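With one protein chain removed, the remaining protein chains of the complex are shown where they sit.
Naming follows writing order (A and B), and every chain is counted from residue 1.
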Amino acid sequence: MTVFIIRRMLQALLVVFLMSVIVFFGVNIVGDPVYMLVSPDADQADIEAAIARLGLDRPIWEQYWLFLKGAAQGDLGNSFIFGEPALKLILHHMPATMELAFSALILAIVIGIPLGLYAGLYPDSRISKGIMAASIFGFSLPTFWVGLMLIMLFAVELRWVPATGRGDLGSFLGFQSSLFTLDGLSHLFLPALNLALLKISLAIRLTRAGVREAMGQDYVKYARAKGLSTRRIILVHVMKNIMIPVVTVMGLEFGSLIGFSVVTETIFAWPGMGKLLIDAILQLDRPVVVAYLMIIVLFFVLINLIVDILYSILDPRVRLQDQGA
Amino acid sequence: MSAVLEVSGLKTHFFTHAGVVKAVDGVDFTVSKGEVMGLVGESGSGKSITGFSILGLIDQPGRIVEGSIKFNGDEIANAPEKKLKTLRGNRISMIFQDPMMTLNPVLRVDTQMIEAILAHEKVSKQTAWERSRDALGLVGIPSPEERLQAYPHQLSGGMRQRVAIATAFLNKPDLIIADEPTTALDVTIQAQIIHEAQKLTKQTGTAMIWITHDLAVVAGLAERISVMYAGRIVEQGGIDDVIDRPLHPYTVGLLGSVPTANRRGKRLFQIEGMTPNMLALPKGCAFGPRCHARSEACNQQPPVENIDRRSLRCFNPQPAAKVVK
Partner (left out) sequence: MSDVTSDTALAAAKSAKVETPFQRFRAEFFESKIATVALGVFLIIVLLAILAPWITPQNPYDLAQVSVMDGRLPPGSEAFDGYTMWLGSDGSGRDLYSAILYGLRISLTVGLASGVIALLIGMAIGLIAAYAGGRIEAFIMRIVDLQLSFPASLVALMMVAALGKGVDKIILALVIAQWAYYARTVRATALVERGKEYVEAAQCLGISRSRVVFRHILPNCMAPLIVVGTVQTASAISLEATLSFLGVGLPQTEPSIGVLIANGFEYMLSGRYWISVFPGVALLLTVVSINLVGDHLRDVLNPRLRK
């Protein structure tokens, strides 16, 4: 077990290192930020001063070495635009993104699993066909387009909730979040729903597929042959079998929610790190882009690591193999 | 002896989009109290479907279209689900072929045994647990307390099937339907399982239908035997009569193809041709095209006749056929 964890961790480190190479060299080959930052009528001396200040006159491998050295100390460089440390900027925007992604995940589980269960149990009913058609739409519709429609419908036409921005923050147990105020929730609702839509579809499909497969298994027929109530068969025999994979996959999706929040945040002007990234890309603010991408890579690698380890602990069959029984 | 189960004219058909599959097409038999009946046939002959029909566990697109199933004199064919539920696992139990597939992999053995009791009786969990433990002891499982806490995958195949048998006897049913319960097991384990089952039926007076494709298994276990072919029982009678003096050419063929020790070096008999296509059964006797004794008359469906202490569906019985033993 310990060997397994250590090996996984080394692999994770290697991945982070490789990604840092790809990201850094990729980002630094594009465009020239100097021309954006220096006023058009600046003379050559001004430009050179700026280049020297930003460290852009050194060879790129040296820039990378400095970046790596800094990264090891938690310094990912300063934003060209804001002049602040990039890492600090991103960490400052992170809670808003986390709040959004977390709310979306909860929405997806709470809405998706019951719908998927229904569609799996009664595959031929009209409601199930409706649910499945909706889930295909949920998969197919680009998030940004749904976001636009949500704004148009709920904010512009119906005026139920505000269109953009993050609402008031409330404090609870030392956490600052818009989950704790009414105004915050009303601002959160649309973006969270928008972000959740794809995952709701995923939860529906996973649950339905799991239920349908489980219902065809002999253990369900056997449970019926034992005269168990339908309720017990579904809630205990079927659900217990499908919850492990469904919850694992949904947990894994948390990372992708953070990735997707880039789109949602841009549309709803949600002040999270996704919006920060898009702004940074458009303004060629390389250090922020690199820092964001490094944080995301780290995040994903961590999630995968945790899921791998959890999975080997949770699943009784995997556990058994490990004991060599 | 009073009849526990009387099946007459049972027809279970499957309405697929390729056509109607007459999996069971006019089956009659009776099982008396404490009697073991062997139901023998190739795969696809409808023997398992017969078993599931008795329990009312036929899934779409199949259903019982005709016939009567009387359990203790009470009609249960197409009975309401509520009524069937009180019988399943309580008065009529079932044992399946592959215990790996029938025991729910994510539930412990105790959960799966206790629920079988609690579904039919209002007793305390403690009582149910004690009964489960005693039942495991009866089928020859050492240290049953420990086994109760195990997950199915922690037990060997034979052990799992013992658990299934113990579960089947938990509520002291009047009838047990065992669907190829030893097919997935090693020969030595197979013998032990048959021995346990035989012992328990003797002790409890439970009647049993033992479904198998293996004549050798039934020969030592059953008192009566029904041979099924393409949805019909072609020969039915006392075990000694049928095995020693088979009349139907199919039974003759089946017996001839069993390898035995005192036939070493001799050529095994082989039934020519293939199992029939259930969607396009030949006109008349379904065995006709493979039968060496077929005649003009076989283009008609042979009726059930009672000759030589058995019922038979054949125009050309083979009384002289010498089965080499």
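Note that contacts are C-beta pairs under 8 Å (C-beta built on N, C-alpha and C of every residue); 3 or more make two chains touch, one makes a residue touch a chain.
If you're wondering where the values come from, they're calculated on a predicted model, not measured in any experiment.
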Absent-chain contact - pick from B:3, B:65 or B:101: B:101
Positions on subunit A contacted by the hidden chain, ascending: 15, 22-23, 26-27, 29-31, 136-137, 139-145, 148-149, 151-152, 156, 163, 218, 221, 255-256, 259-260, 262-263, 266-267, 277-278, 281-282, 289, 293, 296, 300, 304
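Note that in this section only the chains that are shown with their structure count from here on.
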Parts of subunit A lying in touch with subunit B, wherever the complex brings them together: 217-219, 221-229, 232, 236-237, 240-241, 244, 316-317, 320, 325
Contact set on subunit B toward subunit A in their complex: 55, 57, 85-90, 93-94, 96, 98, 101-107, 111, 115-116, 119-120, 151, 153-154, 167
